[in-house]
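Missing here is one protein chain; the remaining ones are kept as they sit in the complex.
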Amino acid sequence: MSETISKEQAFDQKLANGQVIEPKDWMPERYRNQLIRMMSQHAHSEVVGMLPEGNWITRAPSLERKLVLLAKVQDEAGHALYIYSATETLGVDRKELIDQLHEGKAKYSSIFNYPTLTWADMGAIGWLVDGAAIVNQTALAKCSYGPYSRAMIRICKEENFHNKQGYQILARMMQGTEVQKKMAQDAVNRWWWPSLMMFGPTDKDSPNSADLMKWKVKLHSNDDLRQRFIDRTVPQADAIGIKIPDPELKYNEKTRHYEFGQINWDEFYSVIRGNGPCNHERMKARTKAHKDGKWVREAVEAYAAKHFN
Amino acid sequence: MTKQEALVDFCLQIGDTSLIHGQRLAEWCGHAPILEEDIALTNISLDLIGQARMILTYAGQTENKHRDEDKLSFHRDAWDFRNVLIAELPNGDFAFTMGKIFLLGFYMKNLFTVLSNSKDPSLKAFAEKSLKEVIYHCRHAADWVIRLGDGTIESKERMQKALNELALYTDDLFEVSESEKILVQEKLIPSLADLKTNWSHDIAAVITQATLKLPQANNALRLGGKAGLHTEHLGHILSDMQFLQRAYPDAKW
Partner (left out) sequence: MATNNDTQLKLWEVFTQEKAGASFEHAGSLRASDNEMALLNARDVYARRNEAVNIWVVPSESITASTPEDQGPFFDPANDKAYRHPNFYKTPAGIKQI
């Protein structure tokens, strides 16, 4: 017993010194489990996140846009792969994690349960959703768990391109025809609020926040990160003539932050509970891909057993 | 058909094949059997669409009618497309898709090898660059054909069935088009006479290693891709691919 306490104290000391925890280091079970929960949720979000944009790859309006979008969605598969690998260092198998997703036991970011209705949604997602992800992930790149932090560093390098291509899509459309402008504004109207929800509930309603902050997995509160996102995004909207769909949005000269309206948390929880416009479609697509792929995975395992053992 | 028209037509054969093949493979993105393969299939698709951009741009320049890669991709109807038929077939299961990449990959590999000696500098440069990409596609697809063929009973059945079905469309690859005839006559490109033999040799080696049977010769009348006679599938690909350009012809994206 006393040994466990001293191990825990040593762990706390390490965190206090700003040291990074590596897979083989001793760590409290709660730390391990919270990390597994949070990281696998993140990985699942990358996988499911391929679907809304995947919906427009075949319809991209130019070959260049098609290549960019395809490369972008491909990167998200890579992100999922990096984060699954990082999660596996905590002693779980990727298969277990994927099963949890398909059985509805694991969550993924609720943003991907919204539909992509026009091409402008590719712009809005890259600009807002990847923009929010960058704010989140830049913070996570300094988190206390080594493999997670390293995965985030790699991912952040790729996210900038995602963000820029999205912004460029909208910028171009805002210089285009009246219909294009309308399409761009409509997309932002639909994606703005769900993007703000990506940072999670306000701090007092976020059940895991205190633990995660104590362990330096999270270094900033949900509300802080949300504010950071809004502050950097609103001027970008102004620059291309997009209106943020929030009548209460205004700049506070004193605090040097934007003040914004009430987020509809009922909608957020409802989508998380499975009632979003696309929850069923997204999970159906993922489980179908997984089921359809089973014979393929079995085949290569059988081949390897014959030829490589 | 003038020499210039033949060159344009021939570039469209290559460009449309890469484009439609790449467009089909892009449909897999997010739906592959394992994440690693999502990334691999997407890479192949990216290569192919990149090839299409390069050679369609050249076709447009040669034609000199103000048609760039996008004008050619999004503003032609099915009968103007010159791709080989296999490219437009729906993906089917994973074995069928791999079969497509495998058969088309080795076709392109042999074709681009010949074109690397073309007298036309642009065609030559295109072939040299694309050959590197296609050799990798061949390796990836051959690996899969071998693993599926020599994997489980189910995978063997699926792979064999895929190859048998695809074999109905392989004569189409080697049907000599008018533009090919002219370009060879004019000595702009070397002879394509050995293409089929070399291709058959390549694929037979892999199919044997995969413990599969070579598909029977057949008399299927599934020909005409290079002449603009397509399957019913191409029209649907185009209605999807060209939607935005058609719906908003005056918009720039």
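Residue numbering begins at 1 within each chain, and the chains themselves are lettered A and B in the order written.
In this section, a residue touches a chain if its C-beta (ideal position, glycine included) is under 8 Å from a C-beta of that chain, and two chains touch if they have at least 3 such contacts.
Computed from a prediction, not measured in an experiment: that's the story for all the values here.
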item: Visible chains that the absent chain touches, using the contact criterion stated earlier; value: A, B
item: Hidden-chain contact residue, picked from the options B:Leu12, B:Ala26 or B:Ala40; value: B:Ala40
item: From B:Glu5, B:Asp93, B:Glu154 or B:Glu178, residue that would touch the chain that is not displayed; value: B:Glu154
item: Of B:His75, B:Lys119 or B:Arg139, the residue in touch with the unshown chain; value: B:Arg139
item: Residues belonging to subunit A that touch the chain removed from view; value: 22, 24-26, 74, 78, 81-82, 85, 88, 93-95, 98, 151, 154, 294-295, 297-298, 300-301, 303-304, 307-308
item: Where the unshown chain meets subunit B, residue by residue; value: 34-36, 39-40, 43, 139-140, 143, 147, 152, 154
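The rule is short, and it goes like this: only the chains that are shown with their structure count from here on.
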item: Chain centre separation in whole Å, for subunit B relative to subunit A (CA means); value: 36
item: Touch list for subunit A against partner subunit B, complex; value: 47, 50-51, 54, 57-67, 70-71, 73-74, 77-78, 80-81, 84, 119, 169, 172-173, 176-177, 179-180, 285, 288-289, 292-300, 302-303, 306-307
item: Interfacial residue positions of subunit B with respect to subunit A in the complex; value: 19, 23, 26-27, 29-36, 38-39, 42-43, 45-46, 49-50, 52-53, 56, 69-70, 73-74, 93-94, 146-148, 150-152, 154-155, 158, 240-241, 243-245, 248, 250-253
